[in-house]
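Only one structure is covered here, and it is reproduced in the block below.
Excluded from the complex is one protein chain; the other protein chains are retained at their positions.
The first chain written gets the first letter, and so on, giving A and B; residue counts start at 1 in each chain.
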Amino acid sequence: MSDPTVTGGPTGIGEPADRWGSSVSAAVPEAGIPATEPPPPDQGSIGATFVQRGDRIFRFLATGSGVFIVALIGAIGLFLLIQAVPPLLQNHANFLTSRQFEAGDPNNLSFGILDLLLVTVEVSVFALVLAMPLGLGIALFLTQYAPARVARPFGYLVDLLAAVPSIIFGLWGLFVLAPAIQPFAVWLETHLGWFFLFSPGNVGIAGATVFTAGIVLAVMILPIITAISREVFARTPRAHIEAALALGATKWEVVRMTVWPFGRAGYVSASMLGLGRALGETIALTIILAATPRIFTGSLFDGGATFASKIALSFAELNNNLSAGAFIAAGLVLFVLTFLVNAAARWVINRSGAKA
Amino acid sequence: MSTSVDLDKSAVEPTFVGISGGRRARNALATGLMTLAFLIALVPLVWVVWTVVSKGLAPVLTGHWWSESLNGLLARQQGGGAYHAIVGTLLQGLVCAVLATPIGIMVAIYLVEYGAGTRLARATTFMVDILTGVPSIVAALFVYAVWISIFGLPRSAFAVSLALVLLMVPVVVRSTEEMLRIVPDDLREAAYALGVPKWKTIVKVVIPTALSGMLTGIVLALARVMGETAPVLILVAYAPFINFDIFQGNMASLPLLMTVERSNPTDAGADRLWGAAITLILIITLFQLLAAFLSKVTAPKTK
């Protein structure tokens, strides 16, 4: 139904009205009134009722799809919750404050998400802090500074990053990037170790840290932030830019006065999308982050596990619904977390009133 | 405050007075920073691509890479190819697209043509946003919870496609919505004026006009979901041979092939892992090119 080649005759874009004008007017005229109004019952010709029914069916399908989406989100939450409740009832540890996640033995469940939450949030926020300014710079460069001739291929280049599978980012991060940035990491640790973010870490595998993982995540979410921001910035009304230029504004002032206010909301929502992606990134982090029996201290040089990486590390070996449910409970928290982040992004956009 | 004398002055001055040093410096600094940001982004890009190409090019260049599976080969035996995984990736992507595209388009039609301004439409828009941010592992867990835990169905490529649908629908909705919105209202009104019912107007006027952009969006969305690893980890099992049946049996896909070969310590394993990476990048890039091509070929001629 959505494909015009199936339902439609020859479709000349641009002058469609005349084409169907003729074909439909053959079907409707007996009714003598526009089909968008209900025909008088006594005159209801076959053509008109067909049209009415078609309209109703189509409307129903469209509305149904909308309802489906709303129901889907509800279903995701609900089904995850159904699976998560039984293990939560048998949990010997406090789900929200315990730092250990021991869910292998269904008779002795003792799992808490505090460390998972902290690691997930720290690694994602770190990635966002790195990627946001960079993404902004790239988006502005490609839309406002680079000559149009090169902007497009450069844009493709950045998009290419999005095509690289995440397992490759994981392997690249741990075996190529980590050794290269290790001297810098060591320098930070020795000179700024008094600051909690840079205090000595709790893992013994060089580079298998939140620090490396955050940088890799930043690279991974960069194309998302850039792609959306670029689109929004490119749509800054030409008139605004020209008006600013006419007032004698420099390029930077044009950007600051027209492009930025126009695209700010879109940029924020793009960043939140990137954050959502970072929160849920799975396979790259299972490869990079070293597991550790010690608690997370908040240092970038710590190891640990995020929600997603913890689930991926254990899910394959689970053989009972209670243990699986414990991990689904962690997945539920991740879902709620991304829900909140996206809702916040939405709120920011609505508040600023711009349509991204 | 300003007098008429001042006004006269300012009307003439700009032609002679340059931009002040501070402003110029700030402008140069900003230009420099943005160029720098772009150059910095190029570093990991070139680095990652170089790593992949240098490690994975050799296996991909062999003929059998594209035409053979890994059936009957030991972990340390060279040879074979990724054909089974390529087939799996494309099949799962195709099924996902077939399911996700109509849903996504109908939701977008609802949002633009029917629901505008209603509470349900606002809720739907919000939920589409949420769905956009749902991590792939959560989507996979959801399908696992429903499809496998509750319905008791076996893991299959179809379950993967279902999880991918969750990830693809919001992207299709977004791009389709954008495209429908830029269809001029004049076209719709012209159709209504001629007595064309609303649904026919949408199917025959609005969609054809927006089609080029919609197709591009769909292909891009598909390219995005095909590289997902988390759903294949949880929802389907790997097979080293070719399988065309999405409802039954094990099926390889490129991301799954990579995770399996990751636990193969031999040179053959490394070749397959990086070869599969190049293959996946190539396929996704091909889809992106296809999207660009489609948007050119199907673009409305009126522009």
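Odds and ends about this structure:
FYI, a contact is a pair of C-beta atoms (placed from the backbone, for glycine too) under 8 Å apart; a residue touches a chain by one contact, two chains touch by 3 or more.
By our rule, contacts and distances are computed from a predicted model.
When the listed names "Phosphate-binding protein", "HEAT repeat domain-containing protein", "Amino acid/amide ABC transporter membrane protein 1 (HAAT family)" or "3-oxoacyl-[acyl-carrier-protein] synthase 2" are checked against UniProt, the chain not shown comes out as "Phosphate-binding protein". Shown as candidates are A:Pro147, A:Pro183 or A:Gly204; the residue that touches the absent chain is A:Gly204. For the chain missing from the display, the contacting residue among A:Leu88, A:Val176 or A:Leu318 is A:Leu318, taking the whole complex into account. Residues of chain A in contact with the chain left out of this view: 4-5, 10-13, 102, 104-106, 175, 203-206, 208, 286-287, 290-293, 303, 305, 313-314, 316-320. Where chain B meets the omitted chain, the residues involved are 64, 66-69, 71-77, 79-80, 83-84, 86-87, 90, 152, 154, 208, 237-242, 244, 249-250, 260, 262-266, 294, 297-298.
Rule of thumb we're sticking to: only the chains that are shown with their structure count from here on.
Touching chain A in their complex are the following residues of chain B: 14, 19, 23-24, 26-27, 29-31, 33-38, 40-42, 44-45, 47-49, 51-52, 101-103, 105-107, 109-111, 113-115, 120-121, 123-124, 126-139, 141-142, 144-146, 149-150, 166, 169, 173, 187, 190-192, 194-200, 202-205, 207-209, 211, 223-224, 227, 229-230, 233-234, 254-255, 258-259, 262, 273-274, 277, 280-281, 284-285, 288, 300-302.
Every residue of chain A that touches chain B in the complex is listed here, in rising order: 1-2, 4, 7-8, 11, 13-14, 16-17, 20-21, 24-25, 28, 34-36, 51-52, 54-55, 57-59, 61-70, 72-73, 75-76, 79-80, 82-83, 133-134, 136-138, 140-142, 144-146, 154, 156-169, 171-172, 176-177, 219, 222, 226, 248, 250-253, 255, 272-273, 276-277, 279-283, 287, 308, 311-312, 315-316, 321, 324, 327-328, 331, 334-335, 338-339, 341-343, 345-346.
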